[in-house]
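The complex appears here minus one protein chain, its other protein chains still in place.
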Amino acid sequence: MDVAAILQAIEVAAKNSPDRGRVADYIPELASIDPDRFGMSIVMADGRQHSVGDARLPFSIQSVSKVFALALALGRLGDRLWQRVGREPSGLAFNSILQLEHDRGIPRNPFINAGAIVVTDAVLAGYAPREYLGELLRFVRTAAGDDDIHINQDVARSETETGHRNFALAHYMRAFGNLTNPPEMTLGAYFHQCAIEMTCEQLARSGRFLAGMPGMAGLVSPSRVRRINALMLTCGHYDGSGDFAYRVGLPGKSGVGGGILVIAPGRASIAVWSPGLNSQGNSKLGTEAVERLAKSTGWSVFG
Amino acid sequence: MDVAAILQAIEVAAKNSPDRGRVADYIPELASIDPDRFGMSIVMADGRQHSVGDARLPFSIQSVSKVFALALALGRLGDRLWQRVGREPSGLAFNSILQLEHDRGIPRNPFINAGAIVVTDAVLAGYAPREYLGELLRFVRTAAGDDDIHINQDVARSETETGHRNFALAHYMRAFGNLTNPPEMTLGAYFHQCAIEMTCEQLARSGRFLAGMPGMAGLVSPSRVRRINALMLTCGHYDGSGDFAYRVGLPGKSGVGGGILVIAPGRASIAVWSPGLNSQGNSKLGTEAVERLAKSTGWSVFG
Amino acid sequence: MDVAAILQAIEVAAKNSPDRGRVADYIPELASIDPDRFGMSIVMADGRQHSVGDARLPFSIQSVSKVFALALALGRLGDRLWQRVGREPSGLAFNSILQLEHDRGIPRNPFINAGAIVVTDAVLAGYAPREYLGELLRFVRTAAGDDDIHINQDVARSETETGHRNFALAHYMRAFGNLTNPPEMTLGAYFHQCAIEMTCEQLARSGRFLAGMPGMAGLVSPSRVRRINALMLTCGHYDGSGDFAYRVGLPGKSGVGGGILVIAPGRASIAVWSPGLNSQGNSKLGTEAVERLAKSTGWSVFG
Partner (left out) sequence: MDVAAILQAIEVAAKNSPDRGRVADYIPELASIDPDRFGMSIVMADGRQHSVGDARLPFSIQSVSKVFALALALGRLGDRLWQRVGREPSGLAFNSILQLEHDRGIPRNPFINAGAIVVTDAVLAGYAPREYLGELLRFVRTAAGDDDIHINQDVARSETETGHRNFALAHYMRAFGNLTNPPEMTLGAYFHQCAIEMTCEQLARSGRFLAGMPGMAGLVSPSRVRRINALMLTCGHYDGSGDFAYRVGLPGKSGVGGGILVIAPGRASIAVWSPGLNSQGNSKLGTEAVERLAKSTGWSVFG
């Protein structure tokens, strides 16, 4: 299979796309990104890496960071984590808070905002936010095999200033006793975690442990990898998760910065970035690119 | 891998389980089933079949029939079907009707009751219910390679008499224009479809087309098979779908009769039956059995 | 106070209104009503009656009938009725079925459709629908002091054919055990009850018992009258009830046929009819007319 040729065809299709979606504009640092950016990178099981476009430009990984935070939290807390957050898709688009009310402060899964905030809160227990962020960065750098991965402080600051919905979620969970640290502390760590910047090449390499590639089993055990992949498949794209599974057939996690990490177990780790979003808040060209990739390669977990 | 030995260990564990769940009792035909029944059957990629326990006793497949009805509907209507039903997990347990109100009569996915009723309604267009049921039976018999598969008329009649919630769903969707036949007609066909009886051995064989086994590609195309599997994984167990994906890692569809059809793509088609249900309405021992199977065999779509 | 002059000014304002709302069109019998119709009639405490416009044309009273059915049900069942239906405003516009799910089949109040269906179902116990309708007509005729009040069979038939949402509600409550008769029977009686036709003059007279007028206390006791008025004030206009109370300050009950019955306790019983509806399904000019009346007369229960 000529993955390099497939990638080039995908890049051409992306460049010719008449509709690039809409760049997130709730903070200036994201709003100012050039909407024409497009990058993609694939690490194959044999270690070779293929890239096209802006694959070496760093971007804000945002919610893709929830995958790394979850891996870290499961490593430290194990199954105790599931006392505070569920493992079910959240379904309704408007449920971020509705479900919290219905479920008395227990978020549906670790990939919606409320759930990720609880995961961060759980890992923070006994740590200073700075220590947690240091450990998270070490985890990501080790996974990527690259120390040049950093947090964008301006993004973190802007998130803090505009993050009223996240403050509402945190206070609400605290009212139900499902937040152990002060909301400001947990959210401070959370906003910094979302402000990690990576390139497509770095992000693709950092996903090798989820694809079960050689040498990565020490980072996270194979059985835990399978479970993280399961959560990415059922919950990785908010209320577009079912559609992504139907069209792409691979576990993936998107971020509002326009990045998506996609795993073809045993075969490849894929990162794509295009800042324009579709109506569900996932990268429009990025989603189309991985759908095209899945079609061309036949990669699918479903047969 | 000694699948026969694994199956025997699973049967022993099932027989020794202190808690068998609770048998569905909303119709007398299901309530009278012996709660101690347990059967399991696996068809391997090479065609060999292993069975234990009551694998040759017929049971009511109930919602497992939704998989066959969906395959039939996609074959006849193609992607037009998705104008009337979504592909997203439904999330909330109480959403059967809440979501219909929110989504103006479009059910979330074809595996919740409302969605399955729409699928049946869509296939019925231009058919008499009797013709549709005949075609569905032919499909299932062909898939199983066994003509001895029938509809239990007593079960269908009891469902009709007690199915007020399904009548509510049907009338509600009709009020939104998403039901083309009279509710009585569509539900008549739907209740009969749910009343199909099969043994574990038959059900496991009937799932071979979903596992991509040789000779079954003519029934449903490989790309469509992948998509049906994706829907089973994200939506196959109601609001327990995420948990099933997390614990088992394989697409599956359960029925209130206690049966579950599980697919290990490229490897095996599995059927299990134990009539006691857990709190989410899925077979308790059946779920535990397939979790044990996945652990013992390492089968998982996630690596 | 010159009520006749006030009424004439109201009629002029109504005739000059540039926006008459939108006539209900879900059944042909309502859709064909002339949108320019406007009638109003007031019975004063001293027995005098003032009318303007089309006050002697019969129209379909629809949900206004819920007031008479409730009075009848309370007379027969007393407070036992409240085991099956609540007394709280329903709040959300989209709650007709949402709340039934949340409240496990107990409707919020007797003036939303689900609640009125339960009220009819409760009265029906032990009666044939024909007997119930006969008794209801007797009640209304006695209240109005006029035997020329009838049910429009065409309207009842059309309601039955298009009433899928009401069938959904009925089946849904039956699934929770809160409907004792077959849905077809209860809804048959309900649709006929809604199809009662009255003129504004008849409707205003029929409300005298709610205004506490002399000679009407034998029909319904004063303490029960107060309670029915309380329910009309808090629940009489669906999710526009709070606004009606705020702007008009009097108990009232509207119907989709464009009629409204309004009570000024101790002072007057008022009926208004204009078929065009506002966005909440209440008569647009009718609501404006009673607001104007309240302002001109100073009638308000709130001081």
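Note that the chains are named A, B and C in the order they appear, and that numbering of residues resets to 1 at the start of each chain.
Just so we're on the same page, contacts are C-beta pairs under 8 Å (C-beta built on N, C-alpha and C of every residue); 3 or more make two chains touch, one makes a residue touch a chain.
Worth saying up front: this structure is predicted, and the values here are computed from it rather than measured.
Q: Counting contacts across the entire complex, name the shown chains the missing chain touches.
A: A, C
Q: With the missing chain put back, one of A:R22, A:R76, A:R157 or A:R174 would touch it. Which one?
A: Result: among the candidates, A:R174 touches the missing chain.
Q: Out of C:S41, C:S60 or C:S90, which residue would touch the omitted chain in the full complex?
A: C:S90
Q: Write the list of chain A residues that the hidden chain touches.
A: With respect to the unshown chain, the touching residues of chain A are 94, 96-98, 100-102, 164-165, 167-172, 174-175, 183.
Q: Which residue numbers on chain C touch the omitted chain?
A: 86-92, 94-95, 99, 102, 108-109, 210-212, 222, 225-227, 229-231, 233-235, 239-243, 245-246, 249, 251, 265-266, 300-303
Following the convention adopted for this analysis, only the chains that are shown with their structure count from here on.
Q: With chains as vertices and touches as edges, which is it: line, ring, star, complete or other?
A: Drawn as a graph, the chains make an open path, so a line.
Q: Counting only C-alpha atoms to place each centre, which chain is farthest from chain A?
A: Centre of mass proxy via C-alpha means gives C as farthest from chain A.
Q: Taking each chain's centre as the mean of its CA atoms, how far is chain A from chain C in angstrom?
A: The mean C-alpha positions of chain A and chain C differ by 55 Å.
Q: Roughly how far is chain B from chain C, going centre to centre by Cα mean, in whole Å?
A: Chain centroid spacing, chain B to chain C, equals 47 Å.
Q: Mark out which residues of chain B touch at least two other chains, giving numbers and ranges.
A: In chain B, 94, 102 touch at least two other chains.
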